[in-house]
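Below is one structure, written out as structure tokens; comments come after it.
A protein chain is absent from this complex, but the other protein chains hold their places.
The block that comes next holds chain A.
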Amino acid sequence: MNAALSFHIKLQRKDFALDVKADIPNGITGIFGPSGHGKTSLLNSIAGIVTPDSGYIRLNGDTLLDSNKKVNVKIRQRRVGYVFQDERLFPHYTIRKNLLYGEKNPDPELFDEVIDTLQIAHLLNKKPEQCSGGEKQRAAIGRAIISGSKILLMDEPFSALDVNLRREIIPYLNRVHQKFSLPILIVSHDLPDLLSLTDNLLLLKNGQLQGHGKFTDLLDQPENLELMHQSGWYNVLHLSVLEYLESKNMVLLKSHKSNLQIQALTQTIGKDVEVNQELKVLIKPESIALSKEPVQNISLRNQVAGTMKEVFLKDGLAFCVVDVGENIIVEVTEASQKSLCLEKGQRVYCLFKSAALKIY
């Protein structure tokens, strides 16, 4: 794997130990885990705010920390852009001065591109106190990029925002990644928010790495399922627009990797999405029903055939991992699983409403 960031961080505090080793590819990676399990300590170690007891951190081939070689690059020389949970814009400066704090004379093209991508041009002469939570968040992201960061670390970027603002910031982050091709590491204890941005996850529990990889691949492990289930979760499918079914107000989406095709409501994707444009489609595991045969005469628009890969039972629920071209998780009751005799290797049909889909 071509890693943008590699690290092995060991940190011992009074009642807490962090020991995490991972190679992070370029792209958006989500760090997920319950509160107090080491996510922020991990980000702080990468940024240099906290010094690990031992280990190494390498960013794009540059060593930021190597306890064996006694290398520990200072915070200010790491070029790690840190977007804090509470934005931390400087209250006595305007947004423009905040943006230029790290780099007084940035490339004008970059500056314009950042304010254009994040749509903060109208805020430049305002003080942070005059901006909304979402605007401050965008300004903080812009400040980190303009200061010449080689990676963006974001600590719980959604927690300070209400539900509408969360949805607002997500497209900006996707755009930032695409335009500036910066690796982005996002910490969150909210899995659905994280999954709306990325399906490349790093799972942390009790300061240890429990899993690292694509969300759908992580579903294979029962302990991962348990960890992720606690937070509420979604299936994430990468689909693109195949065609608009105008008369029905529906759109047909297909997967690049498999024959998977599903129908969604046009209004959920917006009118300006073009054919072949890739979209992220989210569906809750409990919104999917299973049947062993195709069902005739039913209002549900989606019936996707797949093979049962795993079944895990917990607290009266059955978590079924179904391969429909990629893994999706389906949550049914244990009673249903028993009465239908749903087992590994069986062919099943996943049934869900078009209206149950969230699309980004």
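Worth pointing out:
Here is the rule we go by: a contact is a pair of C-beta atoms (placed from the backbone, for glycine too) under 8 Å apart; a residue touches a chain by one contact, two chains touch by 3 or more; residues count from 1.
Assume contacts and distances are computed from a predicted model.
According to its UniProt record, the chain left out of view corresponds to "Molybdenum transport system permease" among "Nitrate reductase-like protein NarX", "Molybdenum transport system permease", "Stage V sporulation protein AC" or "Thiolase family protein". Among A:Gly102, A:Gly133, A:Pro192 or A:Gly325, only A:Gly102 touches the chain that is left out of the view.
From the options A:Asp15, A:Glu129 or A:Glu293, the residue with contact to the unseen chain in the full assembly is A:Glu129. The residue from A:Asp62, A:Asp86, A:Asp107 or A:Glu343 that touches the chain not shown here is A:Asp86. The chain omitted from view is touched by exactly one of A:Thr63, A:Thr94 or A:Ser147, namely A:Ser147. Touching the omitted chain from chain A are residues 47-49, 75-82, 84, 86, 88, 90-92, 101-103, 129, 143-144, 147-148.
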